[in-house]
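A single protein chain has been removed from this complex, and every other one stays in its place.
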Amino acid sequence: MYNLLKGKRGIIFGALDNKSIAWKVAERAHKEGAKFTLTNTSVAIRFGQIDELAEKCGAEVIAADATNIKDLEHVFERSMEVLGGKIDFVLHSIGMSLNVRKKRVYNDLDYSYLNKTLDISAISFHKVLQVAHKSDAINKWGSVVALSYIAAQRTLYGYNDMADAKSLLESIARSFGYIYGRQRKIRVNTISQSPTPTTAGSGIKDLAGLMDFTERMSPLGNATADECADYCIVMFSDLTKKVTMQNLFHDGGFSNMGMSLKAMSMYNKSLEDTDDID
Amino acid sequence: MYNLLKGKRGIIFGALDNKSIAWKVAERAHKEGAKFTLTNTSVAIRFGQIDELAEKCGAEVIAADATNIKDLEHVFERSMEVLGGKIDFVLHSIGMSLNVRKKRVYNDLDYSYLNKTLDISAISFHKVLQVAHKSDAINKWGSVVALSYIAAQRTLYGYNDMADAKSLLESIARSFGYIYGRQRKIRVNTISQSPTPTTAGSGIKDLAGLMDFTERMSPLGNATADECADYCIVMFSDLTKKVTMQNLFHDGGFSNMGMSLKAMSMYNKSLEDTDDID
Amino acid sequence: MYNLLKGKRGIIFGALDNKSIAWKVAERAHKEGAKFTLTNTSVAIRFGQIDELAEKCGAEVIAADATNIKDLEHVFERSMEVLGGKIDFVLHSIGMSLNVRKKRVYNDLDYSYLNKTLDISAISFHKVLQVAHKSDAINKWGSVVALSYIAAQRTLYGYNDMADAKSLLESIARSFGYIYGRQRKIRVNTISQSPTPTTAGSGIKDLAGLMDFTERMSPLGNATADECADYCIVMFSDLTKKVTMQNLFHDGGFSNMGMSLKAMSMYNKSLEDTDDID
Partner (left out) sequence: MYNLLKGKRGIIFGALDNKSIAWKVAERAHKEGAKFTLTNTSVAIRFGQIDELAEKCGAEVIAADATNIKDLEHVFERSMEVLGGKIDFVLHSIGMSLNVRKKRVYNDLDYSYLNKTLDISAISFHKVLQVAHKSDAINKWGSVVALSYIAAQRTLYGYNDMADAKSLLESIARSFGYIYGRQRKIRVNTISQSPTPTTAGSGIKDLAGLMDFTERMSPLGNATADECADYCIVMFSDLTKKVTMQNLFHDGGFSNMGMSLKAMSMYNKSLEDTDDID
């Protein structure tokens, strides 16, 4: 619509189906004139609809496990080959917890699952950055974004070890952002998005209730996946060149709300009807 | 109980009646071996029960308008005279909004009321500090605490211009804390307390509903006025000498919660019963 | 360049000369297809070069004291008249401290000056918002931005009562952002910009030394006024609709740095050469 990414080359990690934020980012990046590759695990490629997206955007799909260095090296090499040059933007939209899936609560974590949660959801981001850095695969003034969630700052019942993974992810963005900024003028940020009903997020407890609460708490309501894609585009564009090491809340105002009229009204209604819940 | 303030001299601003946090601080400071004066406005002294507290603690009451420099000079002079030396600790527990009282909502503020809110609730803290500094009235390693509220960081429906006053208050604590620390090793902090059912706080909208919500959100429940007094004692003691310019949350964990099981359960109950509230 | 503001109407407060951030925002908004009015005090209009800017951008200049309600009402009325409809974006770039100018240090503030600092630098923002709100002058999904500085969070030697003003400003953005968001889907944010050598900022102590330090601390270096203008454009565009109540650091990464190699090297050099400075 604006040609904000005209001539830019990117890599998008984590599109699964048309509910994915990464999917929306791909669609928007395409409209803004970018060329990019799409990558996800073989399993996700098989069970998702990424090929449909690839066709629509004229993008090649590259299978890769984002925790595997060799795979990541291939992603960057192949992307530069296909796109005809170094990369300008990268989206990291990857997260998974076996503890959540297997219903291991936070005071009964399986530590091998925890290691996997951290490796897939956070350390993979370091690996992406380190591989890119070593192979000098990102252009000066390039932009790297990872998707995060406010659980990195505040505890939410049921979000489990994903909270710790998001804290680690945001720390990696700062730590590597310093190095990449100083050495090559490349920026690294995280976007902390409203709860979003993606296929991946569906394992989170009480998501419907939580989304109603955050919708009423946020003066602008929850941010959608489409709106998140718009924000990612902005962060990939040349208009945000000096923004780095930040965690950017994209949440309709939720993060700075203590209590809204709408949420309080709903809560109070229940209070009046209830003797007690404990 | 522990003699934590043995031999220390203090000034306590803002005790009104036995629901006041300042009242509880006075009682606790007395038990911990401190001597101190009590100060409040003439009106508050007349309508409150501060004389009862003064008798119990062997403290002199000094009438003062905390926005008036002459009055504050008198408070420090008289306190040093009565207590026999320079001051070791000061509590600032003062806040008032005419906009709240007169039901002027935040998008229809009366600006002369706003000026009063800021003067009484925040600038008075600067005045206390500046008067103390100019008259060299606080001992090395002394400690100054002001009471704040999380509205300084996050918007709460109905808290109105008091939120802005608390932000200003916390900024003053940092700004003056730097000067007082560098020059005289005196620390300045704010304690951000759970919503507390004091006489002064009773003007806040929906306080009962809010307190139920924060009680269920906070893993340890809301902090009481008595518990806040304990925390103030700790901050006045010699065990926290290097803590300065901080805003310390004393809230049962509320400030770092995104959503708790108990609050979500109560909220969801209402959600199920409701078509919509908007 | 991208038509990001095509068809949008705006009001820009605070352009003085071509070093002003507001000046750069006007130039960029013009290039992005916006129409807008410019406003500043009569004195600033007389002594600055705003007429030159107005001509370049086809903008009308409206004299107004941003602390005066009548003047602000006139600004909005006249702007809607001239621009042919309701407003889509507003920039607030206003700040002044008489305490700084008159060299009253922070432990010797003149309180009538402090009131002026707060009124001009922070409360004026509330007045702009309240006037706009009462006259229903801003379109749904409109965007309001005020410029801030990291002194709102961290104390800087010599920044004086402007630190408190910036804290208050950011609080007002949150408090009014909640109301404007809930009622009319209008967003309110602050951008916390690197130290910038504007004419207004020239009163700040040790600005050259500070800017060298922040340049070396920030992995991307200090953000310039031009780059800040780009970021403002993004915040006015339709691509950031769900970002509200935020303070957005635009500072090359400074805000999340503890110590950089470059700043440490410079600092250490001095350390080696020095017996002591105290």
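Order of writing sets the labels: A, B and C. Residues in every chain begin at 1.
Simple rule for what comes next: a residue touches a chain if its C-beta (ideal position, glycine included) is under 8 Å from a C-beta of that chain, and two chains touch if they have at least 3 such contacts.
The structure displayed is predicted, hence computed values, not measured ones.
Only one of C:L114, C:A151 or C:L239 touches the chain withheld from this view, namely C:A151. Only one residue in the set A:N18, A:N139, A:S167 or A:S265 touches the chain that does not appear here, and it is A:S167. What chain A contributes to its contact with the hidden chain is residues 69, 106-109, 111, 114-115, 118, 123, 126-127, 129-130, 133-134, 152, 154-155, 157, 160-161, 163-164, 166-168, 170-172, 174-180, 245.
Counting the whole complex, the residues of chain C in touch with the unshown chain are 150-151, 153-159, 206, 209-210, 212-213, 256-271, 273-274, 277-278.
Listed by residue number, the positions of chain B touching the unshown chain are 2-4, 174, 177-182, 185, 187, 194, 218-221, 223-224, 227, 230-231, 233-234, 237-246, 248-253, 255-257, 260-262.
Assume only the chains that are shown with their structure count from here on.
Interface of chain A with chain C: the two copies contact each other largely through the same residue positions, with over half of all numbers used appearing on both sides.
Of all chains present, the one whose mean CA position sits nearest the global mean of protein CA atoms is C. Contact counts per chain pair peak at A-C. Chain centres here are Cα averages; for chain A and chain B they lie 40 Å apart. Looking at chain A, one finds that residues 256-257, 260-262 touch two or more other chains.
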